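The complex appears here minus one protein chain, its other protein chains still in place.
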Amino acid sequence: MTQQSSLGVAVIGTGRMGADHVRRINEVTSGAHVAAVVDLDTDRAEAVAAEVGGCAAFADPAEALAAPGVDAVLVASPGPAHEAALLTAFAHDLPVLCEKPLTPDTAAALRLLEAEQRLGHRRVQVGFMRRYDREYVRLKALLDSGDLGRPLMLHNRHRNPENPPGFTSAMAINDSVAHEMDITRWLLGQEVTAVTVLRPRPSGNAPEGLADPQLVVLETDGGALSDVEIYLNARYGYQVQAEAVCEHGTARIGDGHDLLVTAAGRWGGTVTPGYLERFEDAYDREVQAWVDATRRGEVTGPGIWDGYAVAAICEAAVRSQTEGGRVEVHLVDRPAFYGA
Amino acid sequence: MTQQSSLGVAVIGTGRMGADHVRRINEVTSGAHVAAVVDLDTDRAEAVAAEVGGCAAFADPAEALAAPGVDAVLVASPGPAHEAALLTAFAHDLPVLCEKPLTPDTAAALRLLEAEQRLGHRRVQVGFMRRYDREYVRLKALLDSGDLGRPLMLHNRHRNPENPPGFTSAMAINDSVAHEMDITRWLLGQEVTAVTVLRPRPSGNAPEGLADPQLVVLETDGGALSDVEIYLNARYGYQVQAEAVCEHGTARIGDGHDLLVTAAGRWGGTVTPGYLERFEDAYDREVQAWVDATRRGEVTGPGIWDGYAVAAICEAAVRSQTEGGRVEVHLVDRPAFYGA
Amino acid sequence: MTQQSSLGVAVIGTGRMGADHVRRINEVTSGAHVAAVVDLDTDRAEAVAAEVGGCAAFADPAEALAAPGVDAVLVASPGPAHEAALLTAFAHDLPVLCEKPLTPDTAAALRLLEAEQRLGHRRVQVGFMRRYDREYVRLKALLDSGDLGRPLMLHNRHRNPENPPGFTSAMAINDSVAHEMDITRWLLGQEVTAVTVLRPRPSGNAPEGLADPQLVVLETDGGALSDVEIYLNARYGYQVQAEAVCEHGTARIGDGHDLLVTAAGRWGGTVTPGYLERFEDAYDREVQAWVDATRRGEVTGPGIWDGYAVAAICEAAVRSQTEGGRVEVHLVDRPAFYGA
Partner (left out) sequence: MTQQSSLGVAVIGTGRMGADHVRRINEVTSGAHVAAVVDLDTDRAEAVAAEVGGCAAFADPAEALAAPGVDAVLVASPGPAHEAALLTAFAHDLPVLCEKPLTPDTAAALRLLEAEQRLGHRRVQVGFMRRYDREYVRLKALLDSGDLGRPLMLHNRHRNPENPPGFTSAMAINDSVAHEMDITRWLLGQEVTAVTVLRPRPSGNAPEGLADPQLVVLETDGGALSDVEIYLNARYGYQVQAEAVCEHGTARIGDGHDLLVTAAGRWGGTVTPGYLERFEDAYDREVQAWVDATRRGEVTGPGIWDGYAVAAICEAAVRSQTEGGRVEVHLVDRPAFYGA
């Protein structure tokens, strides 16, 4: 195999989120590879590095960012460590993808705001990944189109099967509702000006002392309302839904089906225009599966036997089509070479 | 940026499908790049090669497959050219992903069946990409689980907005229903033994002489029936649906929502268990977007301003949560540095 | 209570279907009452008559139809008894609603066709009740509107939890698929010209010897195809679905939601235009419940306490609306008179 240029990424933090990003960069992302992993827990860092292969493990972010082959940084360490990691990245002028929350408080966020401006150019993308979710992207495109008029309200639902261990009522806001705060700002293109948190009698599923569920009402400088139900112990699964109420129609995502629009007397969604759109994901996965198998020296997926069998059925079908009636299909015996 | 090992792919055929695969391999697929493009239309081949960069253009597949840096072959030329391309690939013992149809007839398919066996190991994957579609994959997993009992019937719908120019009634079988023939075999793990094609009075949308729609009924060696509605001129869009009727329940895909199962007195689907599953695609796209922008020397997506604004809303929300009532959010002025 | 003119109906046959019609005429239908019940099983006839009150029981249809106060006949006896019952009704020139099947064979049906013509005016309505189902009615209205172009195919699903005792493969046709035969004729306004029955390997849920499921394909004199899946032992419930494939769009019913139309790039349904349409059924049931309770000398449903409580909440809400903020609602103590 030949050599290709590729972005070398240092991943800081190898917990659940960081380890998932390491896997993603290596197996899914095109044009990038993991060049270094960093964790205070050096055993964990080294285990992850060994799995990746050809990648160094570090305990100190500063050392990692100075290492050769590091072109960019993905920060997935705990929130309180983000400020230091970003300042180090700024010192090396490296691009950063920083998991949310950017910082645990506004004071640290303001310091980073100043630091990036001193650098003179933007270097940081913050990990509000919902902005890349297909459904939210479609919802935003619809709102931006103006087809439904001005958005008046957003109704958001955010349900988890259970709260992570040690979760507090404040963490339900800072870790969970933070997503809806960003998505409200992004979908509407407006800033939030006031917030009210309502606490019904807690669910029996919630541990003693945890306010769960809660209803958070956001008001924006555009005069819109965005209400957020956060329920950490809904048990049945993870569910994120949003409904935009606009002047002339409503649009909903997260319901187990595509963007659902109600307007002009009808509710429903759109049909894909062609096979490339309908099966775009299938093509992507097909080619990736083929590349992955080939690099492993294997052949998987449908083969010549399948191509032959379908050709035989087609021949019979075309005969039925032209001559009428039922036509039998006769295949040669399947060679053992092609498995059972 | 550093160098990484990567699978060099020669793409034969740069029509609609081939050009889409070139884009895919370069921009989406991890661990592969386009090493050569081949087309009888050398202008088209060179245009595609120029767009990719660092990739050679050829008119002759044989030359391309002998070129340095070619590790594997993707065949997207017209069906009649497949046999020669595959035999050339066999001569170089290169792995192949061959678009469907494998060959236009069974005679050629049988010759390839022999040739690959002579090679002594499987080298070819055929492009029945529906086997990689998320919905079909979930449907097959459900059928294989046996939870619904043995599959008794499949009902398939295959609708296009309009037939491609020059399409004949036979092409509706060979090019379109071929997908359902393969998917029936794959979903059921059974071979097709007979086929009947029924032709209702054609739609006024169909050009003179084209049998459209048609109803194709497949019988399998496991005693199942699979009916396929093919309608090339449905106008409203592209729609592929399948419903499996099993002993104890039915399952349907392609309806604009997830796999829908009816069993034990209920219809419905599943809720994702957690955020990694729900937002897996969003994370993949987020990181790819960051890598792509970074390689272009740009910063896109949410930035430090957004991280700061959300931190400020969180602080207000936690105060509302603990003290009750409505709390205002006050942000510093947005620096021009962070755009409007 | 005053006296009102009312249609006196003789119900012939007091099995499951007949008894249900007796209940319906007495409790649901406006402007009719059961004047006589007929059953060879006189105990059963008398039990039903006693329950209704003021209605005579007969063993002999001829006697019943001659009784005073009988204005019309509902025939719900077994199919082989229909011909005699209808001829008796013709002798008295009484209007008839005859449960399906009209007769067990075409010979008897042809004799009735002659007899009614000799009578000189139509007297018989046959119990193809699907023509009165809201969803089928909406589907027919859509097809008749021509908005989707000419219907090309119908796909029908007919699933039962289990076959009735003693059911044969032929009864699956005569008793079950008969509904789709009529509905195909009615929806399309076309006659059936040919039929093909396909029998896949039977489900393990079906008793030995019963062909279940089956796929029935009907061809019409308008060139349309209508396929019917009949599955008597689907276990999960009773499900009737129909999808019309028209030139420019498709329409589906029986899916647990309203008529679903796919056309012009979108799938979906309609929103009711106003509250009278949305809550028509609720108003009907409300008034019926009030009349029924009043005739029993009872008061049920929401009362003055509920009217008072809502008035109090409204007063608080209007204060919140004009003055802002949260307003408490204080009710007087609930009198014991109004229950807990």
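Letters A, B and C mark the chains as written, and numbering starts fresh at 1 in each.
We adopt the following convention: contacts are C-beta pairs under 8 Å (C-beta built on N, C-alpha and C of every residue); 3 or more make two chains touch, one makes a residue touch a chain.
Since the model is a prediction, treat every value here as computed from it, not as a measurement.
Engineer: Just name the one of A:A66, A:M171, A:L198 or A:A289 that touches the chain not displayed here.
Structural biologist: Final answer for the missing-chain contact: A:L198.
Engineer: Looking at the full complex, which residue from A:L40, A:L110, A:V137 or A:A263 touches the chain that isn't shown here?
Structural biologist: Among A:L40, A:L110, A:V137 or A:A263, only A:A263 touches the chain that is not shown.
Engineer: What does the interface between chain A and the hidden chain look like in terms of residue numbers?
Structural biologist: Considering the whole complex, chain A reaches the absent chain at 149-150, 152-153, 155, 159, 198, 200-201, 203-205, 213, 215, 217, 219, 222-225, 227, 229, 231, 233-237, 239, 245, 247-250, 256, 262-267.
Engineer: Even though one chain is hidden, which residues of chain B still touch it in the full complex?
Structural biologist: That gives, for chain B, the contact residues 260, 262, 265-271, 273.
Methods note: only the chains that are shown with their structure count from here on.
Engineer: Determine the centre-to-centre distance between chain A and chain B, using the mean Cα coordinates as centres, and give it in whole Å.
Structural biologist: 20
Engineer: Taking each chain's centre as the mean position of its Cα atoms, how many Å separate chain B from chain C?
Structural biologist: 44
Engineer: Send over the residues of chain B in touch with two or more other chains.
Structural biologist: 236-237, 239, 256
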